[in-house]
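All protein chains of the complex are present and in place, except for one that has been dropped.
Now for subunit A:
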Amino acid sequence: MEVSRRTANLLGGGGGGRGLNLKETELCLGLPGGGGGSEVAPEAPKANGKRGYSETVDLKLNLHTKEPATLDLKDMPIKNGLKEKNLLASADSTKDPAKPPAKAQVVGWPPVRSYRKNMMSNKNNKDEGSTDQKTSTASAVAFVKVSMDGAPYLRKVDLKMYNSYDQLSDALGKMFSSFTMGNYGAQEMIDFMNESKLMDLLNSSEYVPTYEDKDGDWMLVGDVPWEMFVESCKRLRIMKGSEAIGLAPRAMEKCKSRS
């Protein structure tokens, strides 16, 4: 119980501060501290835990949805990969509403062809989570392979490009949205609200992200603070919840032993 509350504290605590419209989303990775940082929010555990819980109760566990999936930090709905290979998503869907209002857009200006614009907007989607692209590889990088069960290709991500589980979750969602088969929506991460919800998820056929840490153990993503995760993660694998069931208890134990 202690562990689960602590977990809830770690991960649900940021809920209040995030200001996201949680109703619109399914599960996001509950990051300690929410949007910007990764420190544990210094609020009283009880209040946060409760608030986090009640907020998340309202979440639709809509992992099969065809609606825009993960909400990113900028409150921007991302279209998931229904038309997996349809490049012709409108470039406008990537406009950041937080930018100052621009001049009225003019057709055909600047004179860049749609094909090129669409290719670039797809790439921009992927890099959205990074804070400063220019310096990302000048400093140390933390490339890890990411595979998703059932997807034909795997990707690599540089964990140093992201500051939070949310950003990582977005990036992965976009990356693998084009590989998802059938009715699955974009990849969502799990939110450790409480043990029973977690167990529900792991019993289902939804996808959960897992990672291999320095010790060679496979863990559920999201159980440790972000920086610790970046340091210890060697490889990511997005697998079916039912396969990940064996990992959950270990996650709890490690958490216990660390805290």
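What we mean here is this: contacts are C-beta pairs under 8 Å (C-beta built on N, C-alpha and C of every residue); 3 or more make two chains touch, one makes a residue touch a chain; residues count from 1.
Please note the rule applied: contacts and distances are computed from a predicted model.
The protein name that UniProt records for the chain not on display, among "histidine kinase", "Transport inhibitor response 1-like protein", "NTF2-related export protein 2 isoform X1" or "Trafficking protein particle complex subunit", is "Transport inhibitor response 1-like protein".
Mapped onto subunit A, the footprint of the missing chain covers residues 85-87, 91, 100, 102-103, 106-117, 119-120, 123-124, 127, 133-134, 136-138, 143, 145, 147-148, 151-156.
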